[in-house]
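I have a structure I would like to understand better, so I am pasting it below and will then ask my questions one at a time.
Left out: one protein chain. Kept in place: all the others.
First chain written, first letter: the chains are A, B and C, and each begins at residue 1.
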Amino acid sequence: MQTPFLLQFINLLAALLLLIAFAMLTQRRILSLINLFALQGAVLSLSTFVVAFSTSQHHLYYSAGLTLLLKVLLLPWLLHRLIRKLNVRWDVETLINIPTTMLVGISLVIFSFNLAAPIAQLSEGLTRGLIGIALASVLLSLLMMLTRRKAVSQVVAFLSLENGLFFAATSATQGMPLVVELGIALDVLVATFIFGIFFFQIRETFDSLDIAHMEKLKDD
Amino acid sequence: MDSVSVSPLEVVGWLVQLWIVLGVAGLVLQRAPRLINNVIFPLSALTSLLLAVSGMWALGADPGVMVLPLGLPDLPFHLRLDPLSGFFLILLGGASLGISLFGAGYFKTMAGGTLGLLCLEYHLFLAGMTLVLLADDAYMFMVAWETMALSSYFLVTTDHNIPDIRKAGFLYLLIAHVGAISILLCFGVMQGGNGIAAYTFDAMRHAQLTEFWSSAAFLLALFGFGAKAGVLPMHMWLPEAHPAAPSPVSALMSGVMLKTAIYGILRVTFDLLGTQLWWWGVLALGLGLLTAVFGVMFAAVQGDMKRLLAYSSIENIGLLLVGIGLTIIFHVYGKHALAALALTATLYHSLNHAMFKSLLFVGTGAILHATGERNMGRLGGLIRRMPWAAMLMLVGVLAIAGLPPLNGFVSEWLLLQAFLLSPGLPNSYINMLVPVAAAVIALAAALAAYVMVKFYGVIFLGQPREKVLEHAHDTGTWERIGMGWLALACVVLGLAPVFVVHQLDLVSLSLIGSSLGNAAGNWVFLTPVDTERASYSPLYFLLAVLAVMLLTSILVRHLYHGRVRRSAPWDCGYPAQNARMQDTAEGFGQPIRRIFEPFFKIEREVPSPFDTHPRYHGQSDDRLWYILYLPIKYLTEKLASLASLLQHGRIHLYLTYTFVTLIVLLVFV
Amino acid sequence: MEKYQLLFAVLFQLAQLVLVVVFAPLLTGWVNQCQAWLQNRSGAGVLQPYRVLRKLFSKDAVIAHNASPLFRVTPYIVFGCMWLAAAIIPIIAVDLPFSMAADVIALVGVFAVARVFISLAAMDIGTAFGSMGARREMLVSFLAEPALLMVFFTASMISHSTQLPVIVDTLAHHQFVLYPSLAFAALAFLMVLLAENARIPVDNPSTHLELTMIHEAMILEYSARHLALIEWASSLKLFAYITIGIALFLPHGIAEVGNWAGLPLAIVALLLKLVLAGAALAVFEIVSAKLRIFRAPEFLATAFLLAVLGLLIHFLLGA
Partner (left out) sequence: MIDLQLLALLLAPLLGGALLAVFGSRKWAAELNSLMSFFTFAASVILTMRVIDSGPQVAFHEQFFIDQFNVFLVALTAFVAFTTSLFSRPYMRIEQHHGKLTTGMLHLYYSMYQMFTFAMLVALTTNNMGIVWVAMEAATLTTVLLVSLYRTPASLEAAWKYFILCGVGIALALFGTILLYFAAERVLGEGGTALLWTHLNEVKGELEPTVLKLAFVFLLVGYGTKVGLVPLHSWLPDAHAEGPTPVSAVLSGLLLNVALCAVVRSKVLVDGSLGTHFAGYLMMGFGLLSVVVASFSLFRQKDIKRMFAYSSIEHMGLITFALGMGGPVATFAGMLHMTVHSLTKSAIFFAVGHAVQKSGTQVMENIRGMLQVSPTVGWGLAIGTFAILGMPPFGVFASEFLIITTAMHEYPWTTPFLLIALGVAFAAIFGKIQPVVFGETTAKRLPHSPALIPVFVHLLLVLMLGLYMPPYLADWYRQAAALLG
């Protein structure tokens, strides 16, 4: 069952996931961001597929398919449509400059690897160390959310965060119970729709998708 | 009463229920204000009387215990009526009897809706105070305690349209609440065992506490109850809330509610805590002295009659605290008879203060109704317009000034005796402290006389300072009866000290295990230790003074002619005398203000010699407000503005919080 | 025997009651006479106070229109209180049954009653002087009263009693001890005596200069028999104070309980002491100057502090 090749392949995919997360962190253009997001989805789907294959858990095939459908096709398509409609292409600048962000990101990766090290020792075989990568990509996405100004890129970051989680759910733990996965997928879908509604409402109300307009509610 | 099957506690329970029913009836009958005035309040007074009687009955009886089916699970309401509670019930009943009777007349002018509500709150207040005295578990105690605070808050803010009154109510309830939390913590320290049942007083009595925790409990209790009693520096609410409340309510608050705090301190210190430490006594003593002098000093410079009385209450609370401190010290050092003496003095003074302060407060109510004026600088000469009120108030004034043969003197006498007999304590510091303390007490008592001369003289004597005072009317019948009862109580308590002390012995015996016993004297001579050491007989004293006076007046009348001529007062050669040339309240207080200048924050506005309409304005504020309360307020505001920085409006910042929290937790896992 | 003793004591008490009221003005006269001599005046004679009283009693009383009953009853109260106070101080013998009813604290209380009433009466008419006098009187007393109490306390601590007869008995008849604390107390007492009896340096009994008077300002509205009673009460007060001083600080010579034989000697000793004390008072008054009214509290605060110091010294030295 556990062929070294498959293991290496999953590890490769994991590394790819992390790489894409970094790439997203440094990306200024929204279009490329969405493309990267789709790519990430593809990697996720592939890794789920491989895990399903290697552990022969059938429900993981559904998961892989669902991921492909949702995260590679549907969501990027939706987002593309959205930005075309809303006519936003650039995330003008990030809040912290990109080299700094990178530095922070790298330390986050080291941190999460360290954190995951004792757990990795528990886990036998296949998924060794994947928790660390999942954690790192979750934290990187979170970092991306902190540093983005435009609502759209924040949402993409959020979705990428979910990707990281999904990776943890499927690859690191070899799949959650099906009902949970279905629920998660449904929620993500609904969330995206709501995001879409919001984008229109926000734009309608503020004439922009810059979150800087939404800093009125505060204690003073 | 002669039926054996009924216990005092049950009777008191019924009376409390009756009060609540009366209160609700008042709310229901709000369209019939006459009924409320002429039926409900007198009935309430009758209930008070019965309560006092049951309290007296409980003094001699074994402690009664009762468990109600209410409360928390595993912690139903426990009630207990022991001599200490019984004594305070007498105090409550006795004072509220007069106040309710007075109220029956006083609230006549109030609109129906307000009156109904007030009637409910008034009776809840009374019921709450009674239950505080009966409570035998922490939860019940706190519920009753806060019911008392809340109902009195609503009573204070009866005239809530006036911003100042709202402010007073706010300050009052805030300090009361902080105090209540402190009391709560005190119970938390004292709880015995585990589970909810650990909060009964009985479990607390058996709890084993280390010295550290005992002291923590005592300090928390002192702070918490002190906040209610108006002990320095938590006194700030008192001079604000008392003037704001309707006068009968002020009377209840000052006369009775403050005593529940004294009750609380006694209960915690001597009953619930198994051991005491000597320095508690020193602390209480020191705090009491400070409070007493502070209170009377500020009373001397007040211009508002109710504020003056409020500060005087602070002084008296200080005296009570001194008594408690002495009791602790003697008790710790095993001087049982002396401890009993100090405790007796404390309890006696509580009772006295309840009577005369209630009398004076309701009296100010009568004045307020007659003139619509609280500022003494606009009163004067009322003795001629309101002879009844003036006469009854004179009794109260003389009593509170500590003059023999009235009641105020007896308790001060007992307290001073306790001081005088103190030498021989094994701690030399305390030995040195005692004479200084006695001196301070004496000073406070003398200043109290000053204050009271000012109070009475400026309000009742002299010429009316305003035209409207010509139309002032005297008190009505209910008011007179109420005040009469309180004045009578002052006289009786003053003349029959031996009887009272014998009753108080039962309390000390149950609380600290010692009493004055037969040493208290025979029926007419009060001799707390023995006849050689000290004795006092107000009855003989009064008889002698009366006899001498009578003799003199007979002699004068018979041997000399009785010709009397009326004429204008002598003008000293300066014909333009008018009422404004008398001392105002501020003027009368001026020497005190000058002597104790550093303690006051004085704002003065003096007219220049060329003003055509000269106006003088002087105000003496409490420095503590500026050096303690305002800084706390500023600090809170500062911290609040720091806290508001958190909520900065930027979502990135909020996400950063989440992020940082997560990272920090992960680092520390 | 005991029964007789009690009876005798009661009789003795009544006798003292009568004697003090009769002879108190004499002491005032004597002090005034001494003063006159010291001022190189011939003086009106020691009987002058009696003459004044007689004259006042025979005059028509004039009372302001707005005087209340309080105003009219006050002279009797003041007089009664002072009389009683003077009567319970052991001056010749220590068994005075009425002393049982009022110990030293009560004695201070009696003085306070009189003071409060006279202050209230002063405010009753509503003239500028009346209330000024009342205020000043209370100002003086709020420091003098605790000082007096502290003086008493010192003596009480020594004798373990607040009963005047017991105090005097202890001081006079037990073994002779020098009490340094009593020295402080004595000084304090002297100051209180001056202040309370409206003497120089706190007040001046013989002036009606508005700005300086205290006691006289209060009684400006009184006339005829009311004034007489008040003047008489003042004499009684002075008498009481001087005898208190004698009882506390020079008790020697007073008769012991039941020792009727000692009485004549005691009477002689008392007379001597009174004569000396009166003269000393006069001398003290002559050599000091009237203080500004606002210096009076300082003067009295000094007295108060001295008294407290005396008490502390008692604790410190045990004597």
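To be clear about the criterion, contacts are C-beta pairs under 8 Å (C-beta built on N, C-alpha and C of every residue); 3 or more make two chains touch, one makes a residue touch a chain.
Quantities reported herein were computed from a predicted structural model and do not represent experimental measurements.
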Missing chain: touched chains present in the view: A, B
Of B:Gln17, B:Thr477, B:Gln619 or B:Thr658, the residue in touch with the unshown chain: B:Thr658
Among B:Phe187, B:Phe201, B:Trp237 or B:Tyr311, the residue in touch with the chain that has been omitted: B:Phe187
Sites on subunit B contacted by the missing partner chain, in the whole complex: 69-74, 138-139, 142-147, 149-150, 157, 160-161, 163, 166, 169-170, 173-174, 177-178, 181-182, 184-185, 187-189, 191, 194-196, 199, 216, 636-637, 639-644, 646-647, 651, 653-655, 657-658, 660-662, 665-666, 669
Hidden partner interface residues of subunit A, rising order: 57, 115, 118-119, 122-123, 131, 134-135, 138, 142, 145, 151, 154, 158, 161-162, 165, 168-169, 172-180, 183-184, 186-187, 190-191, 194-195, 197-198, 201-202, 205-206, 211, 214-217, 219-220
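What we mean here is this: only the chains that are shown with their structure count from here on.
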Chain contact topology (line, ring, star, complete or other): line
Rounded Å distance between subunit A and subunit C, as computed from the means of their C-alpha atoms: 100
Subunit A and subunit B, separation of their C-alpha mean positions in angstrom: 69
Whole-Å separation of chain centres (CA-atom averages), subunit B against subunit C: 35
Residue numbers of subunit C (touch at least two other chains): none
Junction residues of subunit A - those touching two or more other chains: none
Interfacial residue positions of subunit B with respect to subunit C in the complex: 380-381, 383-384, 390, 394, 398, 401-404, 409, 413, 416-417, 419-420, 423, 431-432, 434-436, 438-439, 442-443, 445-447, 449-450, 452-454, 456-458, 461-463, 525, 531-538, 540-541, 544-546, 548-549, 552-553, 556, 559-561, 563-572, 577, 579, 581-583, 587-588, 590-592, 594-595
Sites on subunit C touched by subunit B in the complex: 57-58, 60-66, 68, 70, 76-77, 79-81, 83-84, 98, 100-103, 105-106, 109-110, 112-113, 115-116, 119-120, 123-132, 134-136, 138-139, 141-143, 145-146, 149-150, 153, 156-157, 160-163, 166, 210, 220-221, 225, 229, 294, 297, 304, 307-308, 311-312, 314-316
Of all residues in subunit A, those that touch subunit B in their complex: 95, 111, 115, 139, 142-143, 145-147, 211, 214-220
